[in-house]
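For this view, one protein chain was removed and the others were kept in their places.
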Amino acid sequence: MLVVMKQSASDDEIGQVVETIEAMGYDARPIPGKQRTAVGLIGNDGRVDSARLEGLQGVLEVIVVSHPYKQVSREWKAEDTVVTLPNGTRIGGREIAIMAGPCAVESEEQIVGVARTLRRMGATILRGGAFKPRTSPYSFQGLGEEGLVLLARAREASGLAVVTEALDPEGVELVARYADIIQIGARNMQNYPLLRRAGQSEKPVLLKRGMSATIKELLLAAEYLLAEGNEQVILCERGVRSFDTHTRNLLDLTAIPVVKSLSHLPIIADPSHGTGIRTKVTPMARAAVAAGADGLMVEVHPDPEMALSDGAQSLFPEQFQELMDQIRVISRALDRELVPGLPEPAPMGV
Amino acid sequence: MLVVMKQSASDDEIGQVVETIEAMGYDARPIPGKQRTAVGLIGNDGRVDSARLEGLQGVLEVIVVSHPYKQVSREWKAEDTVVTLPNGTRIGGREIAIMAGPCAVESEEQIVGVARTLRRMGATILRGGAFKPRTSPYSFQGLGEEGLVLLARAREASGLAVVTEALDPEGVELVARYADIIQIGARNMQNYPLLRRAGQSEKPVLLKRGMSATIKELLLAAEYLLAEGNEQVILCERGVRSFDTHTRNLLDLTAIPVVKSLSHLPIIADPSHGTGIRTKVTPMARAAVAAGADGLMVEVHPDPEMALSDGAQSLFPEQFQELMDQIRVISRALDRELVPGLPEPAPMGV
Amino acid sequence: MLVVMKQSASDDEIGQVVETIEAMGYDARPIPGKQRTAVGLIGNDGRVDSARLEGLQGVLEVIVVSHPYKQVSREWKAEDTVVTLPNGTRIGGREIAIMAGPCAVESEEQIVGVARTLRRMGATILRGGAFKPRTSPYSFQGLGEEGLVLLARAREASGLAVVTEALDPEGVELVARYADIIQIGARNMQNYPLLRRAGQSEKPVLLKRGMSATIKELLLAAEYLLAEGNEQVILCERGVRSFDTHTRNLLDLTAIPVVKSLSHLPIIADPSHGTGIRTKVTPMARAAVAAGADGLMVEVHPDPEMALSDGAQSLFPEQFQELMDQIRVISRALDRELVPGLPEPAPMGV
Partner (left out) sequence: MLVVMKQSASDDEIGQVVETIEAMGYDARPIPGKQRTAVGLIGNDGRVDSARLEGLQGVLEVIVVSHPYKQVSREWKAEDTVVTLPNGTRIGGREIAIMAGPCAVESEEQIVGVARTLRRMGATILRGGAFKPRTSPYSFQGLGEEGLVLLARAREASGLAVVTEALDPEGVELVARYADIIQIGARNMQNYPLLRRAGQSEKPVLLKRGMSATIKELLLAAEYLLAEGNEQVILCERGVRSFDTHTRNLLDLTAIPVVKSLSHLPIIADPSHGTGIRTKVTPMARAAVAAGADGLMVEVHPDPEMALSDGAQSLFPEQFQELMDQIRVISRALDRELVPGLPEPAPMGV
């Protein structure tokens, strides 16, 4: 940490900064410059609160040099984390994992049907919301536990692993009982009681970036999960707030290489929420793979125009098929490949 | 709702939009224009999901005309909502209410001492965090229930009402037992299970705007509270995300007159989190009152340089005194006045 | 300047940074920390380009400690700059200066009439566009030089000083011939040839903040003016881009106290462009004064509904009168006062 003094700072003011740092239990090292003096705080273990120094007389600004996250950082662990699911899908290695499915689970017919279609087209993970966080209290809020039951049936019928969202600490346990990956949604990225409970779960966690979260905040939210002992964490870029209204969000694909250099955790992209418009999903899904994403989460609905939520951003199954063909080519440019498809499962009940 | 067609849209495509609207149970009214046709959806009760229409062939965009919030709107209730606290403070009427106190409760001495000082200076509501949502899992997270006990003692000693934050649904009940106002923090503005539980409480709720929430989203989050039956809701502008790093957030004071024209709910401002810098708190507190805020929430610490969190944005008590003097003058320009100060309470234990 | 090394940086990489700094003609001082090493660059005169260091192996980031602006900074000149106009108006001292008038000059009757009204109500500076930068090439682009002639007549008739915008380097000379202050609009804040020409003029310059300019960029744009020798510079906050569509821009009033602590230059606010909505102009004008603005620029039109541009954000004259009354009260809270009103000028032609 570096405490930058004003040009007009007196020796007394500099002395006061040094004393304060020492009173906090760290070493202080003044660094005289041509225009101004700075005081280095040596020994920062990532827990120093800069506020106390910022408020001192003569201080221009406090610059944090050490990064506040630890276990998520590549400096903590150099090699890539790879999350492995029961059906063999690996997320974070050389392979690119595809999660697909409808925004919300609506019926057994819908979810089992789409899961079988997706398996045939090469996806290995099924997405589908049972608990839906909706901006308006009057919108469809999901089927709840019944939705979880239907997701489990779709897994049995298709072999796909299941990822679905938990909205509150109690929900984590419920979701963990049915799903292979617990999703923490963008609105809950800084819901710390929820993160703590998910960090205590033994299931992998998919953590979506908040609507205006910096990459540092995303990594610190993941740090909550690792600090509780859960290292199976997958990050997800899904678009941030912007001033342009042509798309629902602004998909920040640069976050992918940035995260991969700062952290060992895998990161995927969600171009469906990231754009909010069906015709933009395919180009941005391709772009995410080209940018180095470890996977995609894409909304696919057997009949988007009848969807109970987010229909306008869901692909038709045939569009998803075309996307799979395109990203298979693109992944070669990065010397990667898609997660191998799953075999047809044995008929149910046998 | 208005479905705007592309110039190139065929009669068939327009017909398909009309049919879809009718299948959804509403009336469709095509409006031919010079450049393009639009189709009005008549009878929207605020629950129409535009997604299904956006996905249809030939559709350029869907424009939502009716507003999705109901009970929070001025069209629902024209007169201002006034929230009244047990100590007589009214929020939302002609008077301007002042909430002040440290970021976090640290000790009995600290919180009782500052409460007495603040009462003397004219505040009538004490703020102080017992449960602190912190970006890093390694930062001080608050005293928990012990903090709530100390807040109650400070109320007894000073007469100030107490506002403090709840972080999860279970916490709502606990906080409601000790506090006069339950605070929902910016990070939890779209934590719907938490909002629902707070909506079921009988205590007033202070709802802070999320870091990148639109005003519409803020009002929809408040709608969750009213939809559960709690009409004692106070909104709070506390700064939004911006590209400039000179201040922690960008305090959006225009939100105050905008909210007051759209909604009957009171709205206050938090210039401490809204700027993050002590020297900017006083000017922005003055500006908030001049913009029409129904109150302020200001961090004041007896010894900011020793604060366990957010010290750099806390006012010294004498700075708070000066601020009170200034806003007393400013409120006259709007034909308003500060909430009258409280009498000294009877000595404790008597 | 501080070059922060990765934890994994080798001694060779640190040595390479030291060598590069020395090759650039500066002193290098390695600062070992607990987690990582940083290398201080001593002697930065504000002209060091960090790019060359950022690209070196083992470098995590480069932190700029010295500020790149010079003559605009308070460290360069401690006392406030006060700009004085021919009619005696002072901008930047204890007094608060009011600029008002229509968005665009439309006719002699309009501009002379409104100037007289505004003088009577207490304004001392007339605004009005002769050259209008419009987002669409098909919108009204202003009367051009004829507009300047009409502004000069309005000055003669009312005694008000005149501020109007120049759009290109040639326009600067033309505008300077007629106006008392040359305005550089938000879209041109980084139009360097225009800034240079305005910096060579002997007229004061009003520099508006760009739509997404940081405060640092605003100050650096002003530095272009001072570097050419023009020290009569007035800054103007007029709202920045945001994700919320309720207002045209997000008026960043915190910029006012931030600029006043970093720079000696006066800063005013434009709540008309800053909000874009008539009913929000008055509250935000009050708030700007309360935040410490040295003046206001407000659109007032004798008949806003017939205005050729920006009518919806123009105040009616009677609304302007009420605003003047309110800010007169508010200025007292800051121990300031409005610029004294002007006497009625002698009848024209006498």
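Note that the chains take the letters A, B and C in the order they are written out, and that residue 1 is the start of every chain.
What we mean here is this: a residue touches a chain if its C-beta (ideal position, glycine included) is under 8 Å from a C-beta of that chain, and two chains touch if they have at least 3 such contacts.
Because the structure is a prediction, the values reported are computed rather than measured.
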Residue in contact with the excluded chain [from C:Gln35, C:Asn87 or C:Ser212]: C:Ser212
Quick one: which of A:Leu251, A:Ile268 or A:Leu308 touches the chain that's been left out? A:Leu251
Of the candidates C:Glu231, C:Asp244, C:Asp294 or C:Asp310, the residue in contact with the absent chain is C:Asp310
Looking at C:Ala38, C:Leu220 or C:Ala288, which makes contact with the chain not pictured? C:Leu220
If the missing chain were put back, which residues of subunit B would it touch? 2, 4, 6-8, 29, 31-36, 38, 40, 42-46, 63, 65-66, 75, 241-243, 245
Had the left-out chain been drawn, it would touch subunit A at residues 212, 214-216, 240, 242-247, 250-258, 261, 274-275, 279-280, 283-284, 286-292, 326-327, 329-330, 332-334
Touch list for subunit C against the chain that is not drawn: 20, 46-47, 49-52, 54-56, 68-70, 133-140, 167-171, 187-188, 190-194, 210-212, 217, 220, 223-224, 227, 240-241, 277-278, 304-314
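Keep in mind that, in the parts below, only the chains that are shown with their structure count from here on.
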Suppose a student superposes the Cα atoms of subunit A on subunit B; what rotation angle should they report, nearest 5 degrees? 180
Based on CA centres, what chain would you say lies at the far end from subunit A? C
Expressed in whole Å, how far the mean CA point of subunit B lies from that of subunit C is 31
Using the touch rule from the top of the page, what residues of subunit C touch 2 or more other chains? 242-243, 245
